[in-house]
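A single protein chain has been removed from this complex, and every other one stays in its place.
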Amino acid sequence: MKRILFAAVGLLSLAGAVNAATLDEVKARGAVNCGVSQGLPGFSSPNDKNEWSGLDVDFCRAIAAAIFNDPTKVKFSPLSAKDRFTALTSGAIDVLSRNTTWTMSRDTTLGFNFAGVIYYDGQGFLVRKAVGLKSAKELQGASICVQTGTSNELNVSDFFRANNMKNGEVIAFGTIDETVKAYESGRCDVFTADRSQLAAVRLKLTNAADHVILPETISKEPLGPLVRHGDDQWSDLVKWVYFALLNAEELGITQKNVEEQVNSQNPDVKRLLGTDGKYGEGIGLTADWVVRIVKATGNYGEIYDRNVGPATPLGIDRGLNNLWTKGGIQYGMPVR
Amino acid sequence: MSDTTAPLSRPGVSPAQAFVSAALREPEPAPVSTRGPVLWVRQHLVGSVPQVLLTLFGIWLVYVTVPPLIKFFLIDAVWTGTSREACLPEKVGRPVGACWPFIWAKMDQLLYGFYPASERWRVNVVYALGAILLLPLLIQKLPGKRLNAIAFFGVFPVVAFVLLTGGNLDMQRFLVGSIGSIGFGDLFTSGGSVQGLRASFWIDFVVSTVIVTAIAFLVSRFVAGPEAGPAAAKATLSMLGLLGLIIFAMDIDLGLPQVETRLWGGLLVTLVIAVTGITVSLPFGILLALGRRSKLPLVKALSIIFIEFWRGVPLITVLFFATYMLPLFLPGRFTIDGLLRALVGVALFASAYMAEVVRGGLQAIPKGQYEGAMALGLRPGLMMRLVVLPQALKMVIPGIVNNFIGLFKDTTLVLIVSIFDLLGSMRAAFTDPSWASPTTLFTGFGFAGIIYFVFCFGMSRYSMALEKRLDRAQRH
Partner (left out) sequence: MSDARLSGPPAASRRRWSWTDPKLRSSVIQIVLALIMVWLVWSFYANATANLSRLGIASGFGFLDNRAGFAISQSLIPYNESMSYGRAFVVGLLNTLLVAFLGVILATLIGFVMGVARLSKNVVIKALASAYVEVTRNLPPLFQIMFWYLAVLSTLPGPRQSWGFGLQPLLGSIGSGLSAIGLGFLGNPLSGFAAGLSAPSVFVNNRGLVLPRPIFEDGSMAILYALVAAVVASVLIGLWAKKRREATGKPFPAFWTGLALIIVLPLAASYAVGNPVSIETPELRGFNFVGGVRVIPEFVSLLLALAIYTGGFIAEIVRSGILAVSKGQSEAAHSLGLRSGPTLRLVIIPQAMRVIVPPLTSQYLNLTKNSSLGVAVGYPDLFAVFAGTTLNQTGQAIEIIAVTMAVYLTISIVTSMIMGWYNKRVALVER
């Protein structure tokens, strides 16, 4: 016993803290740890071989491309809505890119920084066609399934209260799959979530044509990637990867023409692609960081069209997510 | 009987008054046979009106449950197919029972989770190795139990760890690194991540070993006298040596691709958690039980608090604690793998329960055994190891096995912290729209239920057989 005790005393001093900057850690590790959803077509979903694709996934790939010039150097952690913040807080992931609504409390008291809005969304309702509803105002007395730990859970209560609709019930489930399962089994009349999510979920239902999305949008749901408080360099990097994607689209730099654009004489393009100035060094990268990003994932528009755009099964129009120059509100801050 | 044994000789009673039987009594007729099928039926099925009613009720219950189950799982079942179409009654044109193709399609996920297909042989090797090492351990007659136990509880976990994760750990700096601020930690730092054996780490490890051994030597020499120093140093050295050996096994690059734990799933996760919980909870439970019976007030109090705390809260709060709170209590950005966190939670929880079982055994050891051991001059440590524990543990083997069964069932709870064990993988499989059919759910639950039942029922039968044999052994 004594011997063991003495040995233990020696070993106890093992626990030590290594508090390095996130970017250094990522570089040392050789991969970005990225938190995504457990499967939401168009945003982040794995195929049978555990290969991930989607809008949120491509954003993480863009970060990896900026750092490593290799979009595959990402490790994806599928997280439920209720586990996602803990995973980021505890450092298990470096960036959470999981259709997360930017709210004030999350930005402040939960201890996170949002890097931008990668998708402007709003909350809607999915119902069975057979019920014959025209408007969400007719949902009086309905049973509503919602995923717990989301802003949707809060919005739906407010909506019913504001419209003086009573006798309904809200049943909250732990994961999106459970929620959808409950809706499908008839436990609920309505499934409520962000509209993009509803479109994705509808595709996963056995008979997609039997279900419709009601026209009302009851909330603002700006979805974006977020990082922990306390590491401004990393926060800046994630934020500027987002702006770089937008600026690339605005300047017409695409996956195909990026090699030619490097020789462009347009001063905006030159600054963005690092042929003029070394703006990339401000976030701990090299000057040509945007070239790497666009080569790997394309610009914002290409990512959007590939994953959720009209040509995909989801078929969602750009709408608010169009560039500010084209009637939307996506606006990349200038590189200067 | 009293009539034939009249008190003839009782003083004060005249023999004339006593009744004495003149002849033997007529023997009573022999009872109707107590054996035979008719009597058995009368006794066990139709003895009285309520008996008849109960029997009829029972037969009715069997009739409404068993044939439909057989019909569902076997007769009406669909055995082959490639999608839900095969299991839809309107497509097949007959009532459809269990949809077994669903299970075949999801079998890989249920057994391995997302474990990469090309690496699944590693899981199979671990399964096989575990079975090969475990079986002889369970059969009492086979020799070499000690060696076998060391192989199963000592070597197997390391081998399984290396095989399942791929070994080749990215070792951080050891002790010297953590006190690097003193100055000499940076001597061995190398940049970037190095796969395979890393010189800096091993130099660090050796230096740390020397430092720790020196500390142990000095401390024990100071506290316990000059002759204790070398002994303590030896013990420390051998412990660190063993640790080094284990780390070496995990650190060496065997050329196996790394498989992260988040890709693990299904039965693999269920078994990993169960086996880890079992192997960790036994030694820790024994330590806690000894601590609870210790004469040192502080040790006793801490053991009681620990045991009662974990026993008083549900396992899922413990898992939540490990998942959500532990990160806040650990320094800086010190992160622990998600599966490992759950393992720590399960192991702590199981240890507390195990401690109570072992305590029951310790309490049943008569005081004479302790006194006898002490009279022989055994020190407390040896007394426990050679006299008390062997008897106490033998006595509570059934309780220990029951704990194992409970632990095995509790592994399902990890799905609440988003780790997909067998049940979790099954539930994930339910959400696949290409297999949605009216009977998918029942098929899935039937399949998972059979697996859980086989494991738990097997363990409980084994424990009952052990119990019987121990009872017999004790009678002699």
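As written, the chains take the letters A and B, and residue 1 is the first residue of each chain.
Basically, a contact is a pair of C-beta atoms (placed from the backbone, for glycine too) under 8 Å apart; a residue touches a chain by one contact, two chains touch by 3 or more.
From a predicted model like this one, the values you see are computed outputs, not experimental measurements.
Checked against the full complex, the one of B:39, B:61 or B:128 touching the unshown chain is B:61. Contact with the omitted chain, checked across A:53, A:143 or A:322, is made by A:143.
Only one of the listed residues, A:85, A:191 or A:300, touches the absent chain: A:85. Note on the undisplayed chain: of the listed residues A:72, A:135, A:163 or A:185, the one touching it is A:185. Contacts to the hidden chain, counted on subunit A, fall at residues 1-3, 5, 9, 12, 15, 81-82, 85-86, 89, 105, 108-111, 131, 139-143, 148-149, 153-154, 156-158, 160-161, 167, 169-174, 178, 181-182, 185-187, 189, 228-230. Subunit B meets the missing chain through residues 43-45, 47, 51, 54-55, 57-59, 61-62, 223-228, 230-232, 295-299, 302, 309, 311-317, 320-321, 324-325, 327-332, 379, 381, 405, 408-413, 415-416, 423, 427, 430, 438, 441-442, 445, 448-449, 452-453, 456-457, 460.
The rule is simple: only the chains that are shown with their structure count from here on.
The distance from the centre of subunit A to the centre of subunit B, with each centre set as the mean of the Cα atoms, comes to 40 Å.
Chain contact summary for the complex, subunit A toward subunit B: residues 1-4, 6-7, 9-11, 13-20, 25, 28-30, 38, 46, 49-50, 75, 77-80, 83, 86, 89-92, 174-175, 177-178, 180-181, 184, 204-206. Of all the residues in subunit B, the ones that touch subunit A in their complex are 84, 114, 116-117, 172, 174-175, 177-180, 191-193, 211-213, 215-216, 219-220, 224, 228, 231-232, 235-236, 239-240, 260, 262-263, 323-324, 327-328, 331-335, 338, 381, 416-418, 427-428, 430-431, 433, 436.
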